[in-house]
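Below: the structure, in structure tokens.
Every protein chain but one is kept in place in this view of the complex.
Moving on, here comes chain A:
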Amino acid sequence: MKKLNILTIAIALITLLGSCSQDLLDTPAPNISDASFFTSDEAAYDVLVGVYDPLSRYNYSQIHEWMIGDVVSDDAEKGGEGHGDWAECQDLKNFRANTENSILLARWREPYVGINRANKLIEGIDGNENISMDVQKRYIAEAKFLRAWYYFHLVKVFGGVPIVTSVLQPSEFTLPRNTEAEVYAQIEKDLKEAAPELPFKTEFKDPVTLIDQEAGRATRGAAEAMLIKMYVFQEKWSEAATLAQSFIDNYDWYDLEENYADVFTKKGENGVESIFEIQHLGVEGDDEWGDSNDGNVTAIYQGSRELYNGDGEIVSGWGWGFNLPTQDLYDEYEDGDLRREATIIDDKDVLWEGSDDEEIICTKHINSIGYDAKVYHSKKYYIPASERLNMSNSSNNWRAIRFADVLLWHAEANAHTGGDWEYGVNRVRARVGLDPTSSADALEAVYHERRVELAMEGHRYWDLVRTGRGNLMNGYSDNKRLMPIPQAEIGLNPNLEQNPY
């Protein structure tokens, strides 16, 4: 009898698990899923910040803008330890990039991360009754501004790319490329829809406390400046001239910094000349790398590899010595142009003389790695020792669009339409104490001014390409106007047609 009882118990034990099994297999995740995320304005704000986040990515704005914008152009050499250091960047510069180039792969993928996040936000809040109307309007406008921003960073490197304006289903993963014109049309549409819904920069400052908690977010000014830039890139000169004129006339809170060099220091950050900046903030003691923090890696990349100590001996510098201004750029400056000193550092230059940050720059290493002509260190993102944190952790912002750029677009557009091109050129010249331009050739004057005013800010390569002056760069030919699409992407989406290169 006893044994039979035990048999019963045993059978009971075996069946026990069966009866409650399905419930046990449902284990809830500790993260919130997309299905139930957008329940409040605060939740929407978190996702909005997530749309901004890719702006400051290491493999994107932090290095690409200057690795392509400056290094590939005639303004700079790559630098670093030597030619093998970031050899893929050297390949771009030599116009010998291949489809395995990892810079191009990241360049293709990273903007789409931002685009996808923007799409996800728009779909999540548009018409969602949990989200207040004001918030819906403004956040969707910001998402559209950012989406346009990301598309521009694709189109200026690869030309036409697939346009994605919604969260894709797996069946839509392999859309083919749209044309370059279609991408620009999408960008224009987003910017035009966004601009009226965005606040002005002046609205950011709390009128009572005078605290600005929103600096860095998209503004109407930023959207319109970006739209001017899009017109310029498409050579829609009259639209560009008109919008730039209205921008200069109506948005009087934008002006040039009094002192050119201040634009790039802490003082000029988010200042009067700033239209849109990629924001960075390092945290003391943070030794993470790349995208694991919100600092900027540009500073250490461009910092001096070597310094002189007080005894004139060469000691290790703090940076890696990339993005080195060329003699050709040096020579572009007119005598007495203050901007040269604010852009280029020569051997034995003493920075922050007399302060605790004082250091004497040595350019011996960078001139020993095999360039044909003399190279220099770049100054615009060179920050003093007291502002440097670990590695990728510096707090200086990337100046993406500043008022001088708008003035020079105004000049360039007017040079094409026969309008007043001298206004913009002379205004930026006057700021640095130079006489009005004496050039009779409007375009030549604008091109010269753009080069020296905006040097080492990641614009030169695209300026040369869009104005048909690519042949100023060694190895350039017209089929190199667009860079090759990474083989890895074509492998994943065979519908992508390769660029000629």
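In the analysis below, a contact is a pair of C-beta atoms (placed from the backbone, for glycine too) under 8 Å apart; a residue touches a chain by one contact, two chains touch by 3 or more; residues count from 1.
The rule is short, and it goes like this: contacts and distances are computed from a predicted model.
Undergrad: If you had to name the missing chain as UniProt does, which of "Carbon-monoxide dehydrogenase medium subunit", "HPr kinase", "TonB-dependent receptor" or "Sugar ABC transporter substrate-binding protein" would it be?
TA: So, among "Carbon-monoxide dehydrogenase medium subunit", "HPr kinase", "TonB-dependent receptor" or "Sugar ABC transporter substrate-binding protein", the name matching the hidden chain's UniProt entry is "TonB-dependent receptor".
Undergrad: Considering the whole complex, which of A:N116, A:T343, A:S378 or A:S394 touches the chain not shown?
TA: Here the residue in touch with the unshown chain is A:N116.
Undergrad: Looking at the full complex, which residue from A:S316, A:S355 or A:N471 touches the chain that isn't shown here?
TA: Counting the whole complex, the residue in contact with the absent chain is A:S316.
Undergrad: Going by the touch rule given at the top, which residues of chain A touch the chain that is not shown?
TA: Residue positions of chain A that touch the missing chain: 3, 6-7, 10, 13-14, 17-18, 21-22, 24-27, 29-35, 37, 43, 46-53, 55-56, 81-84, 86-88, 90, 94-96, 98, 100-102, 105, 108-109, 112-117, 119-120, 161-162, 164, 168, 173-175, 211-217, 270, 279-281, 283-287, 294, 305, 307, 315-320, 368-370, 389-390, 395, 475, 488-489, 491-493.
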